[in-house]
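The structure under discussion appears below in the form of structure tokens.
So, chain A:
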Amino acid sequence: MQEIAWTITLVLMLVIIATFVFVVLNSGQVAEYEPVKKRFYSVRTGLFWVLAVGFVVVMLSSYQGMPYAAQHRSENPIGTQVIDVEGFQWYWKLSSNEVKANQPVVFNVTSGDANHGFAIYDESLTLLAQTQAMPGYINKLEYVFKEPGTYKILCLEYCGMAHHSMVSAIEVVAE
Partner candidate 1 sequence: MNRYSLISTTLVLIISAAVWWQGTSGFKAFTSEAARRIDVLEYPRKLSGLDFENQTFENINFSDYKGKVVLLDFIYTSCPDICYALGFSFKSIKAELEEAGLQEQIQIVNITFNLEQDTPERLSAYVQRYTSDHDMWHGLRLKDPGQLKQLLSDFGVVVIPNEHGGFDHNAAIHILDKEGRLVGIHDYQSQQQIVAQIREQISATVL
Partner candidate 2 sequence: MSSSISVIHPNLSAGARKTLLTYLAISAVVFLLMMVFGASMRYEQSEWLGMGPQYFYQIMTAHGIGMIGIVGLAASAVMWFFLSRHVQLSTPILVANLVFFLIGVVLILGAIFIGGFAAAWTFLYPLPAMGKGVWGNHAAASYLVGLLLIGVGFLLLYLDTARGIMKKYGNLGKALGWPQLFFNSQDEAPPSAVIASTMVLIVNIAGIAAGAVVLVLSLVNLYMPSYELDPLLVKNLIYFFGHVFINAAIYQAVIAVYEILPLYTNRPWKPTKVFILSWTLSTLMVMSVYPHHLLMDFAMPKWALIMGQIISYMSGFPVLVVTAIGALTLIYRSGIKWDVTSRLLILSMLGWACGVIPAIVDGTISVNNVMHNTLWVPGHFHIYLLLGLLPMLFGFMYYLVQSNGNKVGAVDDVAFWFYLVGGMGFVTMFLLSGKESIPRRWAAHLSEWVPYDRIASVFATLVVIGALVFAYRFLTRLSRINIATS
């Protein structure tokens, strides 16, 4: 996911930069304003429609990827592993530190004091999923671990002096 986001961002930003460079390089010669305006405004109309179509496509395709399913269903499907997570200044309290691979896990995330951010990282330190940990609320984060191994839990919401050392781990074992 990060790779895709990074690539799309880089490409689109380069397109914008290239457009600016092109216009700046062509700024010296003086031309009548009205024809330039006409030409650019037709480009503008074109751009609008391209963006509008892109907008609808992305909006529809991204609907599937939203992580809110567990939050809004009344009961977890049979076989779901449930872990209660509570964040404190500055440690995590997990009801269990071991889960099975390839079976959905639902983390019921909350906080005992300030706001925290519950984030799951894999062994190569790639962020896999996250949710906020907030006092008085339970955020339900569902995740399916594909590979056995040791996964890290990092805090992703600033919570005071030792925010950066608020790290824990989860052991994922084979089925």
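How were these picked? Simply put, all candidates are chains of the complex that A comes from, given by their letters.
We adopt the following convention: a contact is a pair of C-beta atoms (placed from the backbone, for glycine too) under 8 Å apart; a residue touches a chain by one contact, two chains touch by 3 or more; residues count from 1.
All values derive from a computational prediction rather than experimental measurement.
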{"item": "Chain A: touching candidate in this complex (1 or 2)", "value": "2"}
{"item": "Complex interface listing, chain A residues touching candidate 2", "value": "1-3, 5-6, 8-9, 12-13, 16-17, 19-20, 23-24, 26-31, 33, 36-37, 40-41, 43-44, 47-48, 51, 55, 58-59, 62, 64-68, 70-72, 89, 113-115, 117, 119, 121, 125-132, 134-141, 154-165"}
